[in-house]
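Could you have a look at this structure, given as structure tokens, before my questions?
The complex is shown incomplete by one protein chain, all other protein chains being positioned as in the whole.
== subunit A ==
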Amino acid sequence: MLLKRVFLSGIILVAAGGAAALAYAWRGAIPPIAPPAVTSFQPDEVLRGADLALIGDCRTCHTTAGGRTFAGGLAMPTPFGTIYSTNITPDPETGIGRWSLAAFTRAMREGVDREGRHLYPAFPYDHFSLTADADLKALYAFLMTRDPVVAEAPANDLPFPINLRLVLAGWKLLFFHPETYVPDPSRDAPWNRGRYLVEGFAHCGACHTPRNLMGAEVSSRAFAGGEAEGWAAFPLGPHSPSRIPWTEAALGDYLRQGWQADHGVALGPMRPVVENLAEAPAEDVAAMARYLASLGAPAATFPPLPAAAPDMSGARPQSAGWQAAIAAPGTGQPEGLRLFAAACASCHEAGRPLPLGGTDLALSTSLSADTPQNLLNVVLQGVPASDGQAAPIMPGFVSAMNDAALTALVAYLRQTVAGKPGWPDLPAAIAAARDAAIPSPHAGAAR
């Protein structure tokens, strides 16, 4: 009898808990609106929204290779499955044409779409929650005045139970703590502007902050380094593995032009970011640099750069010195040095500064970082030319270099040029980088 009563109250408790959870998780739809006329938005607001869209990197995820801008459909591989970005053009049926400003604001700040469905945090609403009303209104004005594109995003490919959007309510309860931006009165206006943009629209931490097993950013380790699409998103501020501390000026130049002489070139998923920032307002990018520089630098003093292994006097500005450095195989000369002299030196030791010459590899963060990921990716894939922009280029060596050659080259670069102990488990990293570099049947246009 007692048992039965305990059992019954248990059921009632679970049911009540479930109902409460459902009530928490349930979000109502916001009524659709007639698509607003383009002329209903103020031109200066639209322009401001365009700038925010650049800083927010919106088009990078919401556009496929060769597809219409903002029409969505880009496959975003996550550890949990593949999520497809959505159409954010004002098409009434497949885009956000029937979204009111209130619906748009709720999606940006709370990760809930107009119909009331929870959005996956691949859409970084954990950052966008900081954005100000006026800025969201401007971004809305910009998006709603784009050409509508009819494009239905493919269905997400996620396993049970992650494919149930209600599960995201639990995720949000655990990991999503929306805040409004509170300026720091002890700092100047550009710093506050920079912090607002970096932590909000620009969502830098989405890649540069490590994530936990549930895919949430570990806020206690902000900017300690993360990963994006097989590339390392290097740690920033006090965790930076850079050979030379990043200064505000260096950060500003890097974010605006995509390369910086003391640090190297933006690679992989950072390329579209800097391409967007190149068009964004200069003062906003400078503000972001001010805030990022204020994160600090590593406490340890930087070790002096190792002297270049061979005496390359006379090597610059021509590479003749490097060619002379190549002895016959079997003479004891490291294979990696021979490969470097033959395949790399003509650009990287040509004495031409970036962006026309190669990165000074002794300063390259890809060589000094904790992971060989980015070095391997760039050796194999190269740096593809940017459409319509003057930017650094490098040919890839995926078909030319076998694993033995790559191993020898990386050993030389890491140990002799960067003066650091070899990376552990290099073979596995090489295998992963090669998998990523081999063109899939339809990958060509995706570069």
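In this section, a contact is a pair of C-beta atoms (placed from the backbone, for glycine too) under 8 Å apart; a residue touches a chain by one contact, two chains touch by 3 or more; residues count from 1.
Please note the rule applied: contacts and distances are computed from a predicted model.
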| item | value |
| --- | --- |
| Name per UniProt, for the chain absent here [options: "Amino acid ABC transporter membrane protein 1, PAAT family", "YceI-like domain-containing protein", "(2Fe-2S)-binding protein" or "Phosphocarrier protein"] | "(2Fe-2S)-binding protein" |
| Residue, one of A:I88, A:A293, A:M401 or A:V417, that touches the chain absent here | A:M401 |
| Residues of subunit A (touch criterion as defined above) contacting the omitted chain | 323, 326, 328-329, 338-339, 341-343, 382, 385, 393, 395-402, 405, 441-447 |
